[in-house]
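This is the structure I want to talk about, given as structure tokens.
The complex appears here minus one protein chain, its other protein chains still in place.
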Amino acid sequence: MAELVRAYGRGLAAVFAGLTAVWLVLMVALPMANMTKRAFTLEIRDGPSAQMRVELERARQQIAVIDFDIAAAETEIARGSAPAAAPSPSDPFAGLTGRASPGMAAPSPGGGGAEPPEARIERLRAERAEAVAAIPAMAAEVERLRAGEDARAGLSVENFTTMSPLHWRVFGLTFLYCVAVTTIALVVCYPVAYAVAQAQGTGRAGLLLLGLVVPYAINELLRIFAWTMILANNGILNGALDALGVIDLEGGETIRWLASNGSVFAVMVYAYVLFMVFPIYNAIETLERAQIEAARDLGASVWRIHRRVVIPHAKPGIAVGCIMTFMLSAGSISVPGLVGPGLHPDWFSQIIYRNFFEAANWNVGSARALMLLILSTAFIIGVMRAFGVGVKEIAK
Amino acid sequence: MTAAADVPAPVPARAGAAAGSGGVDWAQVALNAYIVVFMLYLFLPLALMALAAFNANDTPSVTDWRGFTLDWFTGRTDEAGEVVVRGLPQETRFLEGLMRSVGIALGVIALAIPLGLAAALVLSRLGAASGSFLYTLLVSPILTPGIVLGVSTMTLWRDAFGVEAGPLTVVVAHSSFIASYCMLMFMARLQRLDPALEEAALDLGASNLFAFRRVTLPFLWPTIATASVVAFLQSFENYNTTFFAIGSSFTLVTEIGSRMRFGLSPTINAIGVLFIVLTVAAAAVWVLLRRRQG
């Protein structure tokens, strides 16, 4: 810190440190802390305090209605006219529910319309005072009930322990599928990355690189869309099968490709495969070609060259590729959400989505999001250990 | 296929084994064939998507060809002005989403660049121990699943500041991880800055601010430009974080997403064609610039 002040002076150092702190605290630490707090807080959604709160709300509403009636009566007095010829019947809901339409309820509920406005105001004021007087007690009661519930709610692991076996299964499957996506991407990409890196310096390398960059730069959703189009019931794949005479589209014969985890899985590989290519390519690219030639010259087999020379050198790149691919597929809502949505079993990201946006149960949602974060972090740490690389190397 | 089987570096020509110069390097041939297949795998779906944008069929398809049309790009109205085919001009939500996406991306640049730069400058002057701890914390958003960033930001802003999810929370959520990318880019650049330059400026009587403005910033400008482009694209293209933090609003990408849920429409293919054309054009410009420089 002293070094920072010495280099940039107090003012600038304070600005830099301040901005860093804002980022770190407001955008990294606090969101995670808040999410964790919610995850460990049990939200009781229909306990006694909630019912009491509804009554409190009704009471407040009633006061507002009385105020409206008083105002109406006052206007009446000011106008000096008699009440309307046909006074409406008394509001049957006066009391707890609030009146349906204050305008209609203006005439007195009590004495069959004979009550003069002055008396009515008198009575309404009394009613109002009574209602106002009751509010503190009700509010206190809500607080008391809430405190009791909070004591029970408070910190709790119930958001995790109450997860259904079905969702646990989804959690496990998501992990397995993501590991599989990562593995396949690695196997598919390593030769590609190696070939492009080895072509370095030739015109072909630039073209190959461009061939990788362009689809990488095309939006994720469009890449997914291209595949949905292929896999749709009346899509290209079924169309092709129809043309080959395997199925009869006209006759209503279709194969439902989209309605499976398999299709989600296949599209996910396509969507995230390139996140594996570039880190490995970057790593292999820095390997001197002479090293490979030397190994070959010494009579090493292709397999041995890769095992002993190329792969050890590419380790950080492989680690980064695996981490990014896994993290992206585990945190993907786009692929499971858009490839035949609703037709295939849930992915874990969709469970998080439901909790937040359909069940509106943010605490449970937070707990699920935290689980996903822990899963992903554990995977990252595991990969880093397995490959013996640190954060510094990862972030290159 | 396994990695080993298909990693065909040329087979060593041992004495007496290969038949001179006429020998075919089968490993290299296999690798080349593999690359061709891989490129087909990458491009064929995109090509099919692009092709379907010109099919008059209102379900995106290439197998059920109903004639060439540009209607999905231009839309079509009859003489009475009634819309017959809804093309891009009629789909005003796409345009609205595009504007909002651009706005959000500009906001992300405005936020993530200063944050990333400040953190890079702080880290460049910190000792090894505290530096590497802070570094790990600041890099962690890159390694956090996008949907977690989305929900945690959205939740915090409502809980702590009463701000409902919308473009603002998206800017914040995007910046939280895009700033990390910017920081890494700035750190790489700062490593190449001779600290004597800043000292020389101070020694010649410059105030800290003047030295920063006149020496450090000019050195960083190229990286600020590159980082801005990266930040813009990262934000513009993002779906998973945006989807959770946008609330009831929408961006171009989330709008494409919700259209895809309702069923496939060739207007999305039309957008895809525009994306591909823009990307290829940008890549071509980039290649040309590199040729000219190098």
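For reference, chains read A and B in written order, and residue numbers begin at 1 within each chain.
Here, a residue touches a chain if its C-beta (ideal position, glycine included) is under 8 Å from a C-beta of that chain, and two chains touch if they have at least 3 such contacts.
Keep this in mind: contacts and distances are computed from a predicted model.
Choosing from "Formate dehydrogenase (Quinone-dependent) catalytic subunit", "Spermidine/putrescine transport system ATP-binding protein", "Hydrogenase maturation factor HypA" or "Sarcosine oxidase subunit delta", the protein name stored in UniProt for the chain missing from the display reads "Spermidine/putrescine transport system ATP-binding protein". Considering the whole complex, the residue from B:37, B:70, B:99 or B:197 that touches the absent chain is B:197.
Touch with the chain omitted from the figure is made, among B:66, B:214, B:261 or B:290, by B:214. On the side of chain B, touch with the chain left out of the figure occurs at residues 194, 196-197, 199-208, 210-211, 214-215, 218-219.
To be clear about the criterion, only the chains that are shown with their structure count from here on.
Note for the complex: chain B touches chain A at residues 1-4, 6-12, 14, 27, 31-32, 34-35, 38-39, 41-43, 45-46, 48-49, 52, 59-64, 114-115, 118-119, 121-122, 125-127, 132, 134-149, 151-153, 155-156, 159-160, 172, 175-176, 179, 184, 195, 198, 207-209, 212, 233, 237, 239-240, 243-244, 253, 256-257, 260-261, 264, 268-269, 271-272, 275-276, 279-280, 282-283, 287. Only residues 1, 3-4, 7-9, 11-12, 15-20, 22-24, 27-32, 34-35, 38, 186-188, 190-192, 194-195, 198, 206, 208, 210-215, 217-230, 232, 234-236, 239-240, 242-243, 270, 274, 292, 296-297, 299-303, 305-306, 323, 327-328, 330-334, 337-338, 341, 349, 352-353, 356, 362, 365-366, 369-370, 372-373, 376-377, 380, 391-392, 394-396 of chain A touch chain B when the two sit together in their complex.
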